[in-house]
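Okay, handing you the structure first.
Entry: subunit A
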Amino acid sequence: MSFRYYGSRKSGSISWLLQRITGIFLIFAMVGHYILMHYSPETGHSYEQSVARFSNAYWKMFYLTFITLGLWHGLNGVWSILRDFKMKPWLAITLYGIIVVSGIAFWVLGVSTALHF
Partner candidate 1 sequence: MKVAKTGEGYFKLVASYKKETGGWAWIIHRISGLALTAYIYVHIYALSTLTKGKEAFDAEMALFQKPLFKVLEWLLFAFVLAHTLNGIRIVLVDFGKGSFYHKKAFAYLMIIGIIAFLVMGYFIFSHEIHQAFAGLL
Partner candidate 2 sequence: MIHQFDAVIVGAGGAGLRAALEIPEGYSCAVLTKVYPTRSHTGTAQGGVCAALGNEEEDSWEYHFFDTVKGSDFLGDQDAIEIMCYDAIRAIIELEHMGMPFSRNEKGLIAQRPFGGHTKPKDPNNPFGERVPVKRACFSADRTGHVMLQTLYENCIKKGVQFFPEFFVTDLIVQDNIIRGVVAIEIATGEIHIFHAKTVMFATGGYGRVFRITSNAVVGTGDGFAIVYRRGIPLEDMEFVQFHPTGLWRLGILVSEAARGEGGVLRNKHGERFMERYAPTIKDLAPRDVISRAMYTEIREGRGIQGPDGTYYLLLDLTHLGPEIINKKLPEITGFARIYLGVDPLKEPIPVVPTTHYAMGGIPTNVDAEVVIDDKGTKIEGFYAAGEVACVSVHGANRLGTNSLLDIIVFGRRGGKKMAEYIKERDFAPLPKDADEWTRKTVERLLNSNGKERVSRIRTELQEIMMDKVSVFRTEEGIKEAIEKIKELKERYKEVKIDDKGKRFNTDLIEAIELGNLLDTAEAIAYSALNRTESRGAHYREDYPKRDDQNWLKHTLIYKNEDKEPIIKYKPVVITKIPPMERKY
């Protein structure tokens, strides 16, 4: 008795498509990451090695794309989960705000880490 049709015509198609495209990219990123990082437990986790990696321009690029797409994919995913629920507008706006703000904050943190070296 509560159904209301909202004809807002806010297309979700682009974010839906991007979710899949970023997902496909992340497959490669994940595979690459795991091969690089966990091929051997003895290697890869020390300060020097990490800094050395970050000094490599390709690695830097890779890391930047990874956090950008990963954050976008993850947060867009979280937002799509939240939208499954009926939310009052104020709640929706607040949650959306938290997602966007925290996402940007962590993205800046990640970018500044990479650019530090």
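Here is the rule we use: contacts are C-beta pairs under 8 Å (C-beta built on N, C-alpha and C of every residue); 3 or more make two chains touch, one makes a residue touch a chain; residues count from 1.
How were these picked? Simply put, all candidates are chains of the complex that A comes from, given by their letters.
Quantities reported herein were computed from a predicted structural model and do not represent experimental measurements.
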{"item": "Pick from 1 or 2, the complex member that touches subunit A", "value": "1"}
{"item": "Parts of subunit A lying in touch with candidate 1, wherever the complex brings them together", "value": "1, 20, 23-24, 26-27, 30, 34, 38-42, 45-47, 50-51, 54, 67, 70-71, 74-75, 77-78, 81, 85, 102, 106-107, 109-110, 112-113, 116-117"}
